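The block underneath contains the structure these notes are about, expressed in structure tokens.
Here the complex is missing a single protein chain, while all its other protein chains stay put.
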């Protein structure tokens, strides 16, 4: 086993888990990236929401429900902080009510991280925050493979005659050539649509789509193989809209869709995505005000934990 | 694609989904049936409840959570309003506290709809409301095939020495020859019973029973085949007690039973019931006061959406 | 007693109060103003919110909790619909996420009503919606006397370097000469501020301020006299931010401030504002997602009921 | 100090308050009245409710929130169980959904208690349960003085053309000569009414009415004096509808009315009603499903505790 | 069918289920064991909790949600009270805040039951309560086979340098030779751990471990076979930590872990454990304060119902 890394969570044997300032997993809150292999970063912008709002409280809700996460992931058989150092970077300042300004601030904030050696895990905010992140990625990595878990494809051309909402980020991303469609996939799409064209949007855009009903039928293992085959070599970005999950497991979100997936499905899918060159992750559309039993925030924290575990596996792989 | 029908939901691109008066799916609230292929109708009567009460607020709760429903159903590959016109007819006035009077009013209200060409979808109320609906059906169609999703068979002879409660409607319906038992089925029955006889009541009454444990073992696809084989040709009525669903997915109901089914199971079952001559549907026992995360109401709205989709498929089939 | 007016609520003796489509007080939902003395109108825009968001669901929440309102106000000794006809006009379409566009739409929507003989009662939305309403008023009435109940003066010059938020509408209104300061007052101001200058903003702007502590000390009756003396003759507009009320009575709001007023205080204050030439009213910052016991929405509905009663009194006075 | 009485609560120093079967105040659950000076009795019937329902869970909710009540009342300077023995008699069986049958059962159950020497404290249920209780009282005591705390007078002639609901019990009681109007009063009446006549119903019926606004103005002490002067000598019955209290203090009720009274007001009013010959009490319209913070049930339990204290004072007075 | 046994639930046809004092399943609350085949007993001690607390209210929450349980279990085809008599024994007094004293009291209380012929079903409390129960078992039966459902192995050596917490009971039990490891199993273990050693603790302790992911893959039926093969002949004790279940089904617990099992999984597992010589059961870590939709308490009550059914099957088997 390697030596423990610089930044790691408070020790729960000394400080009970309910104690201390609420950073993600009680990691140090540090705004310098030098010694961090990964950084948790809030992007609490939710002005893009077209139905329920309140994802601006998503990062706080996830942090509050990350306290039980411990450093060893038995499913992946890895001690995270044997291979990684991690921090909670805090939140990128946004301008609530102002999409362009906020997206610009998120892009600038994200770019600073991508310019470092730290792998970022963003917590939205609504799904519109993925757009400025992809813009920042483009500048460093070029078009990236997108692995996108969501009930909705978020490829609408516009909403209310407006180009920027939480339903349009990947349309914009495609237009701006931020995504390498040929290596990208959307998983979990389901629920009523406006018209037949909506249903075909992902494939027309060159993305691989695994709809909700298809995923229910094919099972998690096959889906993992298809996604991995699709993404191949090269940089990839994972974006996880919590409404991929069924409302029973994740009621606290902006546009819940019945007929979704379990927590175990979600965790298993992410766990399977090893050996991919992820350069970043996000978790979006978590709304604590609609989460009376905290299950949404708890699951989101656990999925982020699996992102971190993938980073640790990658580091271990690199160090071998 | 055919021309859009007369009555359809507000356009979400003009009116954001959180706006407007809360009708089901933001359909027009019209009390004339002339141009409506289907009508959503509340029957908010809950005096039949023997444990929790409050299903009188079911229609309002379902309407509130129907706002995200869009017109194209990708799983059925149909644009609903290309084939159908639909309205929210409002609620049938009842007399809370008075079962006989309320049942009579529901029967009269239901009969007016069955006498038209409009297919009704009723929202309870407790399960006792199905009885006057079946009485209205009898007058037009004779005994009808019943497809009944429920944790409970609702065939009790009486409760507290009373013949009318939410646990007895189908006993009364059998006695009054409202149901064509030979074509009918009950699906999802589970949970503790009073005695061994209760367990045998459905089959003794000539109904096909698929218990909860049986359904868990046989799976959704086989159940669909069995139900369809059973119903054959002729008019059928679907009644869906939300407690068919597991309490994790539908806590907001009067007599929740552990060990139930997922939202996806429920939706898939209904989706499979194509090519049946449904003359009406109901969704009962939804109680918003016990639904803090709104998942029950949301799922109920989505199941009703599948009812509407079956109507649209039927219309498309007829028009071919 | 005069003859009943054209538009009035459903009769609760025929239709139990829990029945029917949820308009305010179960008034008819009509989009034509011809025969309406007053109209309830939603302006569900909440992109101006700087802390909690979700006031877009305010109108729906208030409508849901207006069902118990009956037509005779014993405190004012008036049968509302003996003197008034009223409708629920529905909601003005807005563009969530886009302040300028939405404000323009609200201004246009409001102007249409002010151009009629109907007195509007707007339901926000966040407090930024008062700005376009005041712009519409200006066009018909010129600068108006403002009676403003709120924990906050909402006179900030900007927030995050932006001029339009829910904290700035009355600063903009003053700049645009929409308010007749000499006849206007702000009541209930309290809670921590940024600096000493904030405390002096209302009076420096020429408004009469009755702070929360002052109101606690002077009592409701004296405050009514001061407000009425201030407003004198001429058109007046009443804007009521629900955070005027104490969080125990109104937790469901965006920026709750401890140390506020009771429901009875609030109702009594409004009841006392007779003999003022009100040309409109609004009720803003109601957020159902933060209102688990519904007390906020219920109180907001009751305060709106008092607005309606003032309109009826005015009509009766005019008809004498 | 006298010797401790036979039946009293579990000792909290031995059994922590969160332990044990949930009877009221953890009194013994005994169905024999012989040695009980007072008995707590549930009458969980709620079919009379015209808006929200669920008061059938009122007794359970109140019992759950009575655990903190201790035996010495410092405000009345009395150790209850020095003078009284008390039990939790359990609930009178009712027939949910059937008003006549249930009222008959409540009447029979209540009569058995009035025929004993035990003073009953009933927990509703909706307010219709007071009618059969008054019928039982009549048989033993003749017409009784009624002290009635409520936002509503409950004197309607009918609802939906039905004579028995929770809005009509005292009209029926007057018709059946169960109430000695000349000694009776209604306190706290407020909120919108159907018409002017409603406002005058109490006084037309010969009752003394202290409306909500009047009580706010006159204060608690004066109201106590007026009620006591009115009731004079002779048997009296106190009925307390929890909607007397403001919704901030008691959201968990069927027809909440804004502008009500505080918990301290309510407790003080009851505390003041010493030296009255109370032969029974009830607390009605408590609905736990609408009481997310338990404040309604807690307050109801405390008001019942004041009823018990009045009984103890009466016993002490008699023993002097 | 045999004659009905002495102690059984209230008859729901006479006393509606929402009525009566809240014992488990409305069984008689009796503190004498003579005629009881099984006894439900609360052990509401929660000072061992290291994260969330409040399991002291677990027994009350479970009792409240046991009201719908009826006497015939169709899945096991047995009428429980044809073979069993059962009581609600109440709660063992504990000393909140004091672990040693409370454990001693629980041990003494448990021993009294094990010394009788009554099979106990304990309701925690946190998982630390299983330790004194196992100590009591040891005195009568020697080391017992443990069947332990849980997300966590609870084998930590200590927490905060303390030996007694809810994370350590089975380490202590092993040290004290209370458990027959060779016949014992732990099922459902999952979630992040402190280090690799934690993962190996169960097997190093000689227990059979079926982790959560393993159980997801092997399925319920195979797991039942493995557990039964392991336990073989001889006395066995079943301990069920509700966090075995997924947070969507059981949010109301102290240390919820994502990726768990459904209610149906849980019930099916217990149902399968026939033909084992169970001498007792417990259900721990239920926290009503975190269970807004009551689904946790409801499921816990249903799992306890399956424990009772196993007892009835055992009695029937013995009587054959």
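Read from first to last, the chains carry the letters A, B, C, D and E; within each, the first residue is number 1.
Note that a contact is a pair of C-beta atoms (placed from the backbone, for glycine too) under 8 Å apart; a residue touches a chain by one contact, two chains touch by 3 or more.
Everything numeric here is computed off the predicted structure, so don't read it as measured data.
Checked against the full complex, the candidates E:23, E:47 or E:118 give a single residue touching the omitted chain, namely E:47. Within the full complex, the residue among E:4, E:117, E:162 or E:222 touching the omitted chain is E:162. From the options C:42, C:169 or C:260, the residue with contact to the chain not on display is C:260.
Looking at chain A, the residues touching the absent chain are 14-16, 18-23, 29, 42, 44, 56-57, 60, 63-64, 88, 90-91, 93-96, 292.
Seen across the whole complex, the unshown chain contacts chain C at 50-52, 159-161, 190-196, 198-199, 211-213, 216, 246-248, 251-252, 255-260, 290-293. Although one chain is not displayed, chain D still touches it through residues 1, 12-14, 16-18, 67-75, 77, 79, 246, 248-249, 262-264, 267-268, 292-295, 298-299, 302, 305.
The rule we apply is simple: only the chains that are shown with their structure count from here on.
Over half of the residue-numbered contact pairs at A-E are shared with one candidate from A-B, A-C or D-E, namely A-B. Rounded to a whole number, the gap between the C-alpha centres of chain B and chain D is 41 angstrom.
Counting partners per residue, chain A has 50, 52, 160-161, 246, 248, 290, 292-293 as the residues that reach two or more other chains. Contact topology of the protein chains: irregular, matching none of line, ring, star or complete.
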